[in-house]
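Other chains dropped; remaining ones untouched in position.
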């Protein structure tokens, strides 16, 4: 095949992050000729600067916390002397590198042609990259993702003022940090630094942490973080940040209107993510961004823009797409199947699980209590502390299960978990919500004993009127 | 005039959640499906059978 011919493809995917590579792999598996253009490393944010490195570090943090628990509760005489940060990050980076090689191998094995260059749209079916022009017979998929949002006037220096990107590559952890932003990323980094021994202040402008989650989740999480010694300031505003030789002087006005000055070695800015579209040439293809910079689909069921054949996946999408890797993955599969001529099931956004890997963890799926009320449900809620089941007592870390349903019956609306290991427990509830099961459907399954998941089971038993201990 | 439909049992038809979901996705009202499963449970086959003839659009 000549070079010229190869400049044509069935599908061109712009961006090789989770959304892009999953589109490419699935499209190739369905027999399409796929070109993937990535200016940096395939794997994108999630693999190189997001999910994977952060969860590797948080796993190490969990082990460090376990040493304290072993000592304090279980008579295990063990002393934590120090954390060799370069050794920790070497293991983390090795995991990232192995995953990266895995993605590269899958792409190559699937026959996806990967072009390492910056891509620019030149028309509704054409892309320029690395000095060449490519045309897409079936369609173009935009998967250029997102980057940390910055605050005006607060320029990261990679040392005292950092984003989640820089925090990864800093040579060590600071002994004090102020985390600005109580979303998932801010909460996770606050938790990580605390486990590693830092003094941590966590500042969130909304009146609670994880403001998109159920209020009970925020409450339990805040309590758990505070118990670990993190200073949580919700409803607080940063009014000034001034760097000096060894740190940053951050002025915060608290919810009560008090002004506080925090001197910390590092200020971690985690105030959200913004879509990446500069230089992408959206106009040439007849597209524009929305007010917040996202590229909105005209047809959410096909994730297709107003320009036929141009699709969007991942962090580039506006809400309700949640800016999560597995949502990007689901969107990628869907778009590939659409481009191959299929009619896949649309992404059911409320049924996409949301996890925060802090200590305690949070995990949820479906509607919050508030959202259920807003949608007109006659809401009934049942909750249970994890310590009400034996395994929860063994863990001794608190936590809770909350289920949202409608009093007049019908499917479970939402499940909200806080506590150890809930990241692995939410898959069950994802099926419950996704399959629109009712509490009684769940209640004739007795969960394995002794597990934390029994608490989930007990809440459903209670909602179904089969409970032993509680009544609704 | 056609006889009024027989009164349907007030109880919700029985089916396991993935099957109910399948019925919903196919636009089939479970109450109209003849159950063949044990204890009057609507099975996946029942749904597929109900879906097989070209459904008259509402």
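Which chain is which? They are A and B, in the order written, and residues in each are numbered from 1.
Everything below uses one rule, namely that contacts are C-beta pairs under 8 Å (C-beta built on N, C-alpha and C of every residue); 3 or more make two chains touch, one makes a residue touch a chain.
Note that the structure is a prediction, hence the values are computed from the model and not measured.
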Copies per chain type across the entire complex: A x2, B x1
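Here is the rule we use: only the chains that are shown with their structure count from here on.
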For the subunit B and subunit A complex, residues of the former touching the latter: 12, 16-18, 20-21, 24-25
Partner subunit B, residues of subunit A touching it in the complex: 345, 409, 432, 434-438, 441
